[in-house]
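First, the structure itself, so that you have it in front of you.
The complex is shown incomplete by one protein chain, all other protein chains being positioned as in the whole.
In this document, chain identifiers A and B correspond to the written order of the chains, with residue numbering beginning at 1 in each.
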Amino acid sequence: MVKARRLATKRGGDLRITFEGETITAFEGETLASALLAAGVAAFSLTRTGEPRLPFCNMGTCFDCAVRVDDRELVRACLTDVREGMQVRRQEVK
Amino acid sequence: MTRGYDTIVIGGGLLGCATAWMIARDGGRVLLVERDQINQHASGSNAGSLHFQLEYRMIERGVEAARKAAEAMPLHLQAAQLWSDLPGLCGQDIEVKQTGGLMIAENAQQVELLERKTEIERSWGLDNRMIDRAEIDRIAPYLSDRVVAAALCPTEGKADARTAGPALARAALQAGAEIKTRTEVTGLVRQGGRWHVSVATAESAQRAIAESVVIAAGVWTTRMGQMMGAHLPTIPLALMMTVTQRVPKLIPHLVQHAGGRLSLKQALDGNILIGGGWPARLIRHRDGEPNFDAKPELLTTSLSGNADMAIRVLPDLSRIPAIRSWVGTTTVTPDQLPLVGPVPGQPGAFVATGGSAFTLGPSFAQALAALIECRLPETDLQAFDPARYGRQ
Partner (left out) sequence: MTQDLAIVGAGPAGMAAALAVAEAGFSVAVVDEQARAGGQIFRRPPEALGERHGSYRPYPWARELIERFEDHPGIETHFRSTAFGVLRDRDGLASTALELAVSTPTGGRKLTSRRLLLATGAYDMPVAFPGWTLPGVMTAGAVQSLLKSQKLLAGQRVVVAGSHPIQLILAAQLLDAGAEISEIAFARDLPGLVEMAQSLPAIPGHVSIFAEGMRALAKILRHRVPISRRTVVSEVVRTDNTLELRLSQVDSDWKKTGADHRVEADVLALGYGFTPSTELARQVGCDLSWNSAGGGWTVSHDAGFQSSAPDVFVAGEPTGVAGAERAWAEGHMAGLTIAASLGAAIQPATLARARRRLAGAARFAGVMHTMFEPRRAALAELSRQEETVICRCEEIRNGTIEDALQNNPFMQSASAVKLECRSGMGPCQGRYCEETVAARIAAIHETSIEASGYFNAHLPVKPVPLQDYRDIGDE
């Protein structure tokens, strides 16, 4: 688990999303990548051999942060803003 | 420096590699010359479908056109056998899966066309039969409810176009052939009963001599013909293909459509390959001649049209990411039958191209090898004789 930490600053309103069914609190204005990193998610995606991947570039070029959002495949978490009620799943076999 | 060979093969696509391998295997001294890298053109960019049924482009103009196209059936039947034997014969890993092909119909008119087509094919000896929706539910439940019937050809399938060409090139090397890449044939002259072939690399120009030459140059065939003063008419087609992200095993068949351009299948790796003959824009020189060195351009209408066809028959595809769409250029001939045999008026020169020549590559190669080794080809090549177009 990578221990990402939110710095003390004014943030948007809180909201809830789920990752693999578990509820996570996030804040308006956050990207899905930030919210999942702050929640300590161990793998955003799994490679074909099952290796875990977390965001590598945070700018939309590497696809290691790919997740499934409400049944859409290969959604880059680093370019997706959190929304109340978002259902997020790990991207298996990237 | 001048070197002597039995045969010089021009072009390192699937056909050139397969031909070089077969001749070298039979003891011939072979040089294969490729101006780019092995397998970088049609052979490395095609859909890898092993087509034995008549394709949509052969039936879209009606039954008579289908009957004509069916004259190539003996080459297809031979290819069905050759592909399944190929990995063992050449001793290389080539992914070949012949798990059946479906040509699907959505309405009564398409069903009727399929029935007529199946009859023609069966008369040539192809194992192909109509199946109804109940059977589709059993063997292809992934297809949308719109599909009402299909023609099932059990020997159809796919091979890996990415790796088949290089595998045959390795087999050729191991059998003793020489391969020169980044080397272009720039001149072909027959002198003293032998072919003098000028070859050029970025650094140097040389000459090689051979008893026979094989034109395996894909869309460059007509131009190679002109180089030796022969008439080898081909029509270039620029086509588009799309591959999706990997998804769990879903589609075991090669799927085609009787009412439109679509081919659909799943690669061993899980990616879904979508194509079916959607055009790209061939780039032309100012004088109207096609410029094969420029990449053809994708068309918006083809991207959306092909996606639309695919999503119609497999609705879940709509949310699957497309990873890549690419273009390639291939040849057909004026009468839609392939061009296979001696180059008219040019002793010791042979050619093959036209149609689904990935599927047919091994059949073409076998025929060319036989002609070069002065054996009788297994298939009657008369309908494909390049001389049918005359000398112009």
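Convention: contacts are C-beta pairs under 8 Å (C-beta built on N, C-alpha and C of every residue); 3 or more make two chains touch, one makes a residue touch a chain.
On a predicted model such as this, the values are computed, not experimentally measured, just so you know.
Undergrad: Out of B:T7, B:N128, B:T221 or B:Q245, point to the residue that touches the absent chain in the complete complex.
TA: Only one of B:T7, B:N128, B:T221 or B:Q245 touches the chain omitted from view, namely B:Q245.
Undergrad: Just one of B:S84, B:T181, B:S198 or B:Q336 touches the chain that is missing; which is it?
TA: B:T181
Undergrad: Please output the residues of chain A touching the missing chain, sorted low to high.
TA: Within chain A, the residues touching the omitted chain are 1-7, 9-13, 27-31, 33-34, 37-38, 42-43, 47-49, 51-64, 66, 72-74, 78-81, 94.
Undergrad: Tell me where the left-out chain touches chain B, residue by residue.
TA: Considering the whole complex, chain B reaches the absent chain at 12, 34, 37-40, 44, 162-163, 166, 169-170, 173, 179-182, 242, 244-245, 269, 274, 281, 284, 286, 294-295, 297-301, 303-308, 310-311, 317-326.
Methods note: only the chains that are shown with their structure count from here on.
Undergrad: How many angstrom between the C-alpha centroids of chain B and chain A?
TA: Between these chains, centre-to-centre, one finds 44 Å.
Undergrad: Could you please specify the touching residues of chain B with respect to chain A in the complex?
TA: 245-246, 248, 270, 319-321
Undergrad: What part of chain A is in contact with chain B in the complex they form?
TA: 48, 71-74, 93
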